[in-house]
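With one protein chain withheld, the remaining protein chains of the complex are depicted in position.
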Amino acid sequence: MNKELYNYILSIADNCLILGQRLGELCGHGPTLETDIALTNISLDLFGQVRSYYQYAAKLVDDKTTEDDIAFLRNEREYVNALLVEQPNTDFAFIMGRQFLFDAFHLMLLSELQKSHDVTLAAIASKSIKEVSYHYRFSSDWVRRLGDGTPESKERMQAAINDLWAYTEELFYQTASEKLLIEKGIAVDLSQLKASYYQNITDVLEESTLTIPDSKWFKKGGKEGIHSEHMGYILSDMQFMQRAYPNMKW
Amino acid sequence: MSEENIKDLEKTFEARIARDEKIEPKDWMPEKYRQTHIRQISQHAHSEIVGMLPEGNWITRAPSLRRKVALLAKVQDEAGHGLYLYSACETLGITRNELYDQLHSGKAKYSSIFNYPTISWADIGAIGWLVDGAAIINQVPLCNTSFGPYARAMVRVCKEESFHQRQGYEIMLKLCQGTAEQKEMAQDALNRWWWPSLMMFGPTDAESTHTEQSMKWKLKRKTNDELRQQFIDQTVPQAEILGISVPDPELKWNKERGHYDFGPIDWDEFWQVVKGHGPCNKERMKARVDAWENGEWVRDAAMAYAEKQKLKKLNKAV
Partner (left out) sequence: MKKDWPLWEIFVRSKNGLEHRHFGSLHAADAEMALENARDVYTRRNEGVSIWVVESRHITASNPEKSGELFEPAQDKVYRHPTFYDLPDDVKHM
């Protein structure tokens, strides 16, 4: 099996899986019916992308492995999503802040991934980028609304950004296998995107009348499988059926 | 307007409905028609959004990615259906927020079935199969109801719902084709959801207060008992295909009637749940109220932002 490629696919797909799962928790609990429907759409888009990636990854393993084996049957250490996406739904400002900080990254990643020499990855990226462009528009609009809305919303949005800021740099962390694939023209060289990422989000945050955190201390670990305490709970929910009733078809 | 005049208007109004003409929001209508429609449409809308909760309960635990996206899409549809129905109701001169207030204060009712808990994955199958099955029987005739906006909303709802019941039945089918443990899970779900599903059609005709008026206004085409019988007749063979048994020892095909006979329904339980003593009434209402109250600052912020933007545009124009 092409271990590097497999790992690389997961490093993209796991972000979508865990963020989709977080958004799935919200269905039925949003501030309006309209926002409920919108967030569910984003969640559905992400799960759709996850399935394309995992189906591809499963084929790399062997003929028997399925998308669900990859989604549900790994141990916590084997999930390689960034810490950002596993952060909890603290309030609507956190939800939109997390979405915005991820979408800005996701959009840039996919835009480069479309040029990958791996045709399957390039195809998934071209399909997903339309969805993610909308996610970015939706979440950045909400960051503007909350940032420049009422004093309360501004305070909450600022608190969310201050908290989530520490998770942004990890999005650009490169694993060893990723570096090998960059040379082959398969993986995206994230280091090239970092400066414009921070430029883009700074622009939106300033438009939103928010202050850019000056903290230089960033948290990381997720992309190497070392997660926050939240991850265990996410997985115990997500894997509940698979663990309680192993080897069954649903 | 004199009483005489109103009587005349009412006569013309009833004649229009009898001719199968649709009533539109700005048309004159008897106050009772307006109130009855606000009550029924909002009750229907509330049922959709409270109905999101028991199923939403399993989104994070769905056992495969395929099941997860199907369930997400279904619960999302229910939000959409709630939205279509609230919009139809708003044409009668009441706001969605007023309708929410009625729900949150306990003044408005919603379908009692959603006060039962979803405690296993099979419950998601049973809800799709039985609850959506019962809902379809109730809803299809409403596509021809007399109030235009309600009828149009129902056309959309029925079109979208067609996958919901299939989704549920497919879950049950997979369970019944699986291990003994899975089949047992399916049987257990049928045991718990069967009777509450029969109650979804409401009290027996003898006990039902609104039927006659509702028939005239085409809010109803068949009586509660007729619809219930239709549901039983079509569902029993579906259970047979699954190979699980309906939990009613008195259930028997009656050749003469051409229908299934069935045992007595526990109406005591029905009224207790309606009155708020069901297993999850409090939890459901708390979830709705929390979502609304926790969302208030978000809604306010969006309005404040919109107004600021409007001002900015105005200032630029000057």
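Order as written gives the chain letters A and B; numbering starts at 1 within each chain.
Just so we're on the same page, a contact is a pair of C-beta atoms (placed from the backbone, for glycine too) under 8 Å apart; a residue touches a chain by one contact, two chains touch by 3 or more.
Computed from a predicted structure; not experimentally measured.
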Hidden partner chain, touching residue among A:Asn2, A:Thr32, A:Thr120 or A:Asn200: A:Thr32
Candidates A:Asp69, A:Asp141 or A:Asp237 - the one touching the absent chain: A:Asp141
Hidden-chain contact residue, picked from the options B:Asp8, B:Glu24, B:Glu181 or B:Glu207: B:Glu24
Sole contact to the chain not displayed, among B:Asn144, B:Gln177, B:Thr204 or B:Gln309: B:Gln309
Residues belonging to subunit B that touch the chain removed from view: 24, 26-28, 76, 80, 83-84, 87, 90, 95-97, 152-153, 156, 160, 299-300, 302-306, 309-310
Contact footprint on subunit A, counting only the chain that is left out: 32, 34, 37-38, 41, 134, 137-138, 141, 145, 150
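The working rule: only the chains that are shown with their structure count from here on.
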Averaged-CA centre spacing for the pair subunit B and subunit A, given as whole angstrom: 35
Touching residues on subunit B, where the partner in the complex is subunit A: 49, 52-53, 56, 59-69, 72-73, 75-76, 79-80, 82-83, 86, 121, 171, 174-175, 177-179, 181-182, 287, 290-292, 294-302, 304-305, 308
Subunit A residues within the subunit B interface of the complex: 21, 24-25, 27-37, 40-41, 43-44, 47-48, 50-51, 54, 67-68, 71-72, 91-92, 144-146, 148-150, 152-153, 156, 237-238, 240-242, 245, 248-250
